[in-house]
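I'd like to ask you about the structure that follows.
As you look at this complex, bear in mind that one protein chain is not there, while each of the others sits in place.
Going by the order they are written in, the chains are A, B and C; count residues from 1 in each one.
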Amino acid sequence: MSTMSLSVGPQHPGSGHFRLQLKVKGDIIVDVVPDAGYVHRGEEKMCEYRNLVQNIPHLERPVILDSVGVLYPYVLACEDLLDIEVPERAQYLRVAMAEINRIISHLYWLGIYGIFLGHSTMFMWPMGDREPFIDLAQLASGARVTFAYLVPGGVRNDVPDSFESQALKVIRYFEGRLREYDNIFFSNPLFLGRTKGVGVLTKKDAISLGAVGPTLRGSGIRSDVRKTEPYDVYDELDFDIPVLDEGDSYSRAMVAFLEMKESLKIIKQAVEKMPKGPVKVGMRGQVRLPAGESYARAEAARGAMSYYIVSDAGKFPYRIKISPPSFRNLPTIPFLLKGARLADMPVIYWGINYWPVEADR
Amino acid sequence: MIDIPFLILSVLAIVTAIMALESKEIIYGAVSLAITFLMIAGFFIILQVPFLAMFQIIINVGAVAVIILFTVMLVGTGTVVATARDRKNSIFAITVGIVFAAGLIIILSQWPGAIRAVPISLSIKEWVGGIASMLIGPFTPVFLTAALLLTAALIGALTLAKSEGTPEEVKDG
Amino acid sequence: MSEPIENVNDFIKKVLEIAFWVLIFLPMLIFPIILIVENYLPTKISTLMANPDPEMIFALLDSDFFRVAVFPGFTFAAGFAAFIGLWERKILAKMQMRVGPLYAGKFEGILQPIADLLKLMSKEIITPRGVDKPIFWAVPLITVAIAASLLAVIPLSETSVIARTDVGVLIIFAILSFFPIAALMAGWASNSKYPLIGALRALHQMVAYEIPMILAILGVVILSSSMNLLEIVRIQENIWFLFLLPIGAVVFFITALAELERVPFDLPEAESEIVTGWLTEYSGMLFGVILGIAVYVKFYAFAALFTVFFLGGWHGPSVIPAEIWFILKTFLVITLMIIPRGVYPRIRIDIMLRAGWAKLLMLSLLNIFVALLILELGILPVR
Partner (left out) sequence: MAELSSFLVLSAILFSIGVYGIISKKSAIRILISIEIMLNAVLLNFVALSSFQVLEPPLLLTGQLFAMFVITIAAAEAAVGLALMVTVYRAHQSIEVSNLKRLKG
């Protein structure tokens, strides 16, 4: 039988704004060419015409699901460049918001993963359970999707007093829901049959392909920026990094699932430990940047994300380089798809949690 | 004396049989063949053997026509372009077919048994009982041979058409 | 001549306008013709409307035409199918903590099927370039015809049945063998890759699951020693075959899900892999005819067959009529068939084929042995 070439995307329901040129032989994929770049919008170039604070609203656009995660390394890099010390309350708030956003992002991913496996309940439940967390973030920032909450030197505004009790209520609710997710999806025999042993990424391959985030941790490598290079107050909080050794789609999904539990623990500690005080170091007017360069790394929802800022002491940064986790995970997709079955394509593709907009920037 | 359902069915059967061979797209040929099978099943109902008619539909329409369609899709032959030699060949074939048909019709219409024959009709119980007692009685060896033949054909077809193998083998080349 | 229809209001206005003119012209043209023709007929149709003759109405209710077209036949099944569509959405919504259809109709979106129908009718039917037009247009009609012909042999009660035939079970399998052809033809005629892959998957699935299904029903046929569906129901008066042949019931249930292409066996329509499978290129009312009528009529037919084979058909305490018992049982089966859609993800084709050829085939053979054992022990009254 001869090979047939299939174009999955950008209008295919099985991919995002992204195209996979597949060559299938029977039911088996023999060749894959990923075709990214459909939603490239020149974020890095745009940064060169705006000052540090003006950059915030558009920098979170590529990953509106994970807006705190994508801004975190940026504000860390800015603070490094400007040499600012962030108040402690702001650090706790940032951590809490980052974890809330990690859960929002993981739930969105879980919903899409569910519907792409044909499990419509697993699409509706996470989408519905995002709501309490979105409400929580709205309580803090005033926005529902793009919070623009982190600014260089702290957070944009303080949270109302009801934030702590609200957060604890949401955490209690969601802990119960996670058990139900486990019952209906993660222990479902058909889910196990479809994901166990599918798309195995060994430890060696994961390192040589440069995978990050849950993809890396699903292959048995204990690598998380929050633990390895703790920023803000992460080193004062007690949490664990879930790591699974199998490296298949199941372990990648499970790592993300367990991460949500850990995020709940972090949010709980952060809101309880949070001291009173200012939440921002004032930065009045246009800040003239000092000449120099800075680099910062943080753990966004999809993995380690880093920013590199070069300044020539002008009003605007000279160059900003963004390294998003989706782009770093992109090489694993063709590697895993080659030799897989066509039916496993959505499992592998969405198991990697590739977000085309983030990768294209 | 020829009645109307028989006439309609026979005209349809002959037309679809010719279309099965002469249609430009081979897939139309396969679909026409399925309709021919269906018409034959219709004759069985006229002959009051509904059991056999359903058997014919299940196996010939549901299996034979489907695997022919399936093979056409796998193999994917395009439209046929006739050459001069083909035309000569087909004139020869038409002559042979007509001579054959004329001979058969003359022989059959001269056969005295056909004119004297009277139709019989059996209830389903008698029919099934009769077939069953023959299968278990005098025709047991035929039955077993047919079963063995089917098994052999199944194994043979699977061996012939076995595809490239497991994903790992395909990946390695 | 007329301005283009832009929204639903315009559409309804247009329909009302046409209805107005028809009502104006009908008395002027049609009624005189009817009155003239009537003189040559044995009965007066026009007087029948004003002064109905009860005997004629009963004769109509008892006629074959009424059976085929209305009650156990197509209109009933299509109405039931439309209701199944709504019921499925409501059940799924409840499982997923949503409300489901809510606004069409005053109560719980009860008119949603009509709203869906109007929406699909007002959509454009796109015939893509390169499709094989005769086959492309024939497939929806063929699919509906096949699905509707399944209804002919299903007995709702001792009297409400279209065809009383001695080969009912065989007729069902003969009709089922047409569905792969329809799917293959649709996949080929669409001239697109995803429909072709979907059609091939549908073929694999239907062929692999037809054999366990036939063997599961063979147990029922052995026990009732008849292929007549009426006879099969009659023999279950005291004990349902569900209790005698539980393995057969399970196998039939699973294979029915596979034949219906329902979750978890919806691989031919797996939208994340192959768009909508063999339905990809269909749009507007053609899609509506296949999905809305053919698929759901088939769904009803399979649930009814499960009722006939395993749930004792119309039998039940005679407090309520036999037809109602049958409909209630069918409804229960339909609900059971909907629930997997909220619980299971889609299965993969190799797992499905292995399960079909190895496990279900073994189970259905076991089922036949159970049936033979019951026959040997003489649990059922021998006729």
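Observations on the model:
Assume contacts are C-beta pairs under 8 Å (C-beta built on N, C-alpha and C of every residue); 3 or more make two chains touch, one makes a residue touch a chain.
None of the values given here were measured: they were computed from a predicted structure.
Interchain touches from the omitted chain, evaluated on the whole complex, reach B. Subunit B residues in contact with the hidden partner, per the touch definition given at the top, are 1-3, 6, 10, 13-14, 17-18, 20-21, 26, 29-30, 33, 36-37, 40, 43-44, 46-49, 52, 55-56, 59-60, 63-64, 67-68, 70-72, 74-75, 77, 80, 86, 89-90, 92-94, 96-98, 100-101, 104-105, 108-109, 111, 113-115, 117-120, 127, 130-131, 134-135, 139, 142, 146, 149-150, 153-154, 156-158, 160-161.
We adopt the following convention: only the chains that are shown with their structure count from here on.
Per-pair tallies of C-beta contacts place A-C first. In this assembly, the C-alpha centroid of subunit A lies 61 Å from the C-alpha centroid of subunit B.
Work out the mean CA point of subunit A and of subunit C, and you get 46 Å between them. With centres defined as mean CA coordinates, subunit C is found 30 Å away from subunit B. Those residues of subunit C in touch with two or more other chains do not exist in this structure.
Listed for subunit B are no residues, as none touches two or more other chains. Within the complex formed with subunit A, the subunit C residues making contact are 92, 95-98, 193-194, 197, 263-264, 266-267, 270-275, 341-351. Within the complex formed with subunit C, the residues of subunit A that make contact are 4, 6, 12-14, 27, 114-122, 124-125, 128, 184-185, 188, 190-191, 193-194, 341-346. Of all the residues in subunit C, the ones that touch subunit B in their complex are 132, 135, 165-167, 170-171, 173-174, 176-178, 180-181, 184-185, 187-188, 196, 200, 203, 207, 210, 227.
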